[in-house]
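Have a look at the structure below, then the notes.
One protein chain omitted, others in place.
When the chains are written out, they are named A and B in that same order, and each has its own residue count from 1.
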Amino acid sequence: MFLKEYISDVYNGVTSLLKGMRKTGYYFFHPKEIITQQYPENRATLNLPERFRGEVVMTHDEHNEHACTGCTACELACPNGTIKIITKFDVTPEGKKKKAIDTFIYHLELCTMCNLCIVACPTDAIKMAQNFEHSVFDRNKLTKKLNLPGSKIREGVE
Amino acid sequence: MFSLEGITNAIQNWLYNTFNPSWALVFECLIVILLATGLFAILGLVLVLMERKVAAHIQIRLGPNRVGPGGMFQTVADTLKLIMKEGLTPDLADKFLFNLAPFVVMIVAMLLLAPIAFARGFQIWDLNIGVLYVSAISSLSVIGILMAGWASNNKYSLLGAMRSGAQIVSYELSAGLSVLSIVVLSGSLQLSDIIASQENGWWLFKGHIPVIISFVIFIIAVTAETNRAPFDLAEAESELTAGFHTEYSGMRFALFFLAEYINIFIVCAIGATLFLGGWMPLHIGHWQAFNHIMDYIPSSIWFMGKTFFLIFLIMWFRWTFPRLRVDQLLNLEWKYLLPISMFNLILVTVIAILGWHF
Partner (left out) sequence: MYTQTEIIKDTTVNGSEGELVINVGPQHPATHGVLHLVITLNGETIKKIEPHLGYIHRSIEKMCESLSYRQFIYVTSRMDYLSSHINNLGSAHCVEKGMQIEIPARAKVIRVLMSELTRIASHELWLGAMAMDLGAFTPFFYAFREREMINDIMEETCGARLTMNYMVPGGVMYDIHPDFQQKVKAFVKQFKEKVTEYDDLVTNNIIFQNRMKGVGILSKEDAVSYGCTGPVARGSGVSCDIRKIFPYEIYDTVAFDEVLETAGDSFARYMVRVREMHQSIRIIEQLIDNIPEGEYQAKTKAVLKLPKGEFYSRVETARGEFGVYIVSEGATTPYRIKFRSPGFSNLSALEHMAKGSKLGDLMATMGTLDLVIPDIDR
């Protein structure tokens, strides 16, 4: 009786090990199953989903116009103080004073990509870009000015 | 036909004709030293790369593929890095033993190279107690490991070394017993005789099931003896960080690493010699034509092919199984491997006496 148990112990143990080896052996001899992506080489074919949060950018159209009114909703929504908006007063042709942005400062080094500023923006002026390669040698380069030089607010955006 | 034997004989004749015998011997020794060291360096580089590639393919990865074509020079780059690294010695370590240990492990690995027949007539020292020599020397490597573990003055190292001691001492037994079954069948301790006895078929095929059992036990025991997973308790990464070589860095670490792979090569070479016929081509009984075709493949390729097959098997183990616990490791040896191999040895002896093998 003892001997029978002993032999079945050995048999079950060896078969369980062989099953595992069959599985790993299968993968060894089937290189098609390899799932590695070779990252820097596949940059051209790299397809990131449109919602992927890489960094905050401000969209500009072909006339170098953006939709930011300088309402600072994003600045208030940000949990980390990532966004700083400096406003100025433009004088419209009718002679009225109008609030507009001077500089939209974005601190990438503080950003956690939580998307709250995008949700808060009433005019969809900012969005998340898919760029994720943020490495730079100087920390100052991470502080970005999002509105392009010479850009102005698009007509009709209030 | 290409043969290493001719080359070695030509060199020997030239040396003995040109110089007086004692100088010729010195030159021969120098050539052997050069060859052995070169072989070590190449084997270390190839085996580490092979291990990483095998691991990668089993783990559905690509493995090293940046340095050189297909990552061929990855290990060369790694070696260069290790050479340039500072070899630290802990403050309260026993400095002499700490520095000596990697060399002890390495020398043991080098000594084991002596009786291995790499090809027909290509053997450093065909001593008549070859099998005994191998099992005697291979158990010496534990001294180096214990030395490293003790001298590091690190608790992880000490635990690793102690585990390694218990492990090698017990697995030496079943490795020895499974080797004995071939000695019983072939009736000689000399490796060249054992190879010659497999002229008409390898022992694995000639010796029925008992030899297959002793082959399996041999593979398990040498996996444990070389501290490879699933028996890598001496360095058990998730428990003891790096075990006995936790404190080693730079080239001294590289020597431990190299010695591990050389040991694998050597035990696999011994396994190939004993069970798979060493450099002997695949011969089946009286199929003269088939045997003749097989003879055209050079003997060195036969030897390397068999050895690397066994190495692959051991690597396959490593990347499949979890690690055993220290008491289970000893249970496996004393409750399973040792009784089975003892019983198996009796069977083999009966077969040998009655001449039931082919």
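Everything below uses one rule, namely that contacts are C-beta pairs under 8 Å (C-beta built on N, C-alpha and C of every residue); 3 or more make two chains touch, one makes a residue touch a chain.
It should be emphasised that the depicted structure is a prediction, and the values quoted were computed from it without experimental measurement.
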Missing-chain contact among B:Ala236, B:Leu258 or B:Leu337 belongs to B:Ala236
Across B:Ala119, B:Leu159, B:Ala234 or B:Ala259, the one contacting the chain not displayed is B:Leu159
Chain A residues touching the chain left out here are 12-13, 16-17, 19-20, 22-24, 35, 48-49, 51-53, 77-79, 112-116, 119, 128
Interface residues of chain B toward the undisplayed chain are 55, 58-61, 92, 155-156, 159, 229-230, 232-233, 236-241, 319-328
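Please note the rule applied: only the chains that are shown with their structure count from here on.
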Note: chain B sits from chain A at a C-alpha centroid distance in Å of 51
Counting only contacts in the complex, chain A reaches chain B at residues 10, 17, 20-21, 23-25, 27-28, 31, 33-36, 38
Per the touch rule, the chain B residues reaching chain A in their complex are 54, 57-62, 65, 316-317, 319-321, 336, 340
